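Take a look at the structure below.
Yeah, one chain of the complex is gone here, protein chain that is, but the others are all in their spots.
The chains carry the letters A and B, assigned in the order they are written, with residues numbered from 1 in each.
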Amino acid sequence: MKSFLKRFSAFDLVVLAMMAALGVAVKPLVVSLAHMITGPLLIPGGSLAGGFYMMWLILGAAIVNKRGAATLIGLVQAILVLVAGVYGTHGIVSVLTYTLPGVAVDLFYFLARQKAGNKTAMFAGGIIANVIGVLLTNLVFFRLPLLPFLLSLSAGALSGALGGLLAFLLFTRLQRLKV
Amino acid sequence: MKAFLSLDPRTKFFLVACLSSLAVIFREIYLLSGLFAFSLLLLLLFRISPAQLLHRTKVLLGVVIALAFLQSVFTSGEQALVSLGGISLLSVTGILLAGEFVLRILIIVASAALLGTSDSRELIQGLIQWKLPYELAFMAAMGVRFLPVFAQEFRDAFSAIQLRGIDLHHLPFRQKLEVYAGLFQPVAGGALLKAKALALSIEMRGFRACEKRSSLLLLQLRGRDYLVMAVSLLLTAGALACYLLSVI
Partner (left out) sequence: MFAISASDLSFQYGEQMTTPLFKSVSFQLEPGKIAVITGASGCGKTTFAYCLAGLIPEHIAGIFQGEVKCSGRCGMVFQDPDTQIFMPRVQDELAFAPENLGLAREEIEERITEVLAETGLKDWRNANPAKLSGGQKQLVALGGVLTLCPAILILDEALSQVDRVYRKTLKELLCRLRDQGMAIVMIEHEAENMDIADELFLMEEGTLRPLEIAKSLPVQEQTPQEKARRSSLSSAKREVLRVEELRFFYENKKLRKQGAELPLNESLFDDLFFSLNSGEITALTGANGAGKSTLGKLLAGILAPKKGRVLLEGNDAAGLSLAQRGRQVGYCFQNPATQLFTQSVEEEIAFGLKYSKTEKESQAAITGKMLSLFELQEIRGSFPLNISWGEKRRLVIAAALALDPAYLILDEPTTGLDPKRIETLGTLLEELREQGTGILLISHNREFVNGIADRILVLEGGRIRDEGLSIA
């Protein structure tokens, strides 16, 4: 673990911490944003919310562009919601529900030999992250019957795809930023 | 009762982990109810008002109702309480499953509220002393510091973009995505610029300069911490053993 973390510069670590915080801080906004998308589509807003959380994970991984970045964001988010108290209803279970999507994204980038800043990778990464997220929350909390479960998975995939796309749009913009 | 509030953060983590694992493992409503009653007791011991808990989970009401219907419709072999054209809209199983869900969430939120009685920096220190790598702890602490800042920036950007005369509700879908990217741009860009300045400031102050870093804050487990941990471990192990035996 020590040598793994050594590969990240102070700047990398700060960026990842910022992205983790952004993903949690966006929560109050997400509900209204999701409702604005789903308005005409007759999907409950909640099922599309996930993408707005996962996009920061994908974005952070793209900016830092090192193996394990997504995992780190997920881990930090898990610790963050746990110790900051006011955010989220996942309690200590967030250690699973926040970390594993990050692990999955890193694993996917590694296995598919994808760079974290490429459009298709971010699109697919968003889907994977959010599908894993939906899967876990269902396993832990909802325990839906098969059919609604599959439906929520597909809503999750859709929302994750949107999140990935949004992360990509944002990433291309931020590349122009002189940092 | 003050004794509970001043427990070591690590003890609280342990307690919370026990409660949450049981909540996730138990599938019977009576067990979950018992566990919930126990968490309520803990809340009282920690001087947290249960009303606060309800307030925080109020938003879940809709989900619970939807869940009751969903479970009723899709769980077969149950006599329906309400049905429409042969499809059961509400069944006992459905209500029970929705009840399980709400209890599970309540227990987990209640246990998280126990953590809320410690300062977040101290909770992080607990994790550090449990060998969480300092870099991670540092990132989490930084996250705690910037959460309210970012939340405010998101709110400001959201107001500002609308004040530009843009009605977010009535945009075509394709434009929405573009506007959303725009909405996030100042906050994300600002975060990156902050990150650059912060990284310099951190380097200036000797981040990772020495192999071993010291710590001003040092948590110490006391007798009552060991006691609470031992009792919760025993209770959890006992409950789990009985549960597994009864299931088999």
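Things to note:
Going forward, a residue touches a chain if its C-beta (ideal position, glycine included) is under 8 Å from a C-beta of that chain, and two chains touch if they have at least 3 such contacts.
On a predicted model such as this, the values are computed, not experimentally measured, just so you know.
Note on the undisplayed chain: of the listed residues B:3, B:82 or B:197, the one touching it is B:197.
Considering B:25, B:179 or B:235, the position touching the chain not shown turns out to be B:179 (whole complex). Of the listed residues B:8, B:153 or B:225, the one in contact with the hidden chain in the full complex is B:153.
Although one chain is not drawn, its touching partners on chain A can still be listed: residues 14, 173, 176-178. On the side of chain B, the interface with the absent chain consists of residues 119-121, 141-142, 144-146, 148-149, 153, 156-157, 159-168, 171, 175, 179, 182-183, 185-187, 189-190, 193-194, 197-218, using the contact rule stated above.
The rule we apply is simple: only the chains that are shown with their structure count from here on.
Residues of chain A touching chain B in their complex: 1-2, 5, 8-11, 13-22, 24-26, 28-29, 32-33, 36-37, 39, 44, 46, 59, 63, 72, 75-77, 79-80, 82-87, 89-93, 140-148, 162, 165-166, 169-170, 173-174, 177, 179.
Across the interface of their complex, chain A is touched by residues 13, 16-17, 20, 24, 56-57, 60, 63, 66-67, 70-71, 74-75, 97, 100-101, 104-105, 108-109, 111-113, 115-116, 120, 123-124, 127, 132-133, 135-140, 142-144, 146-148, 150-151, 154-155, 158, 168-169, 173, 176-178, 180-181, 184-185, 187-189, 191-196, 198-199, 202-203, 207-208 of chain B.
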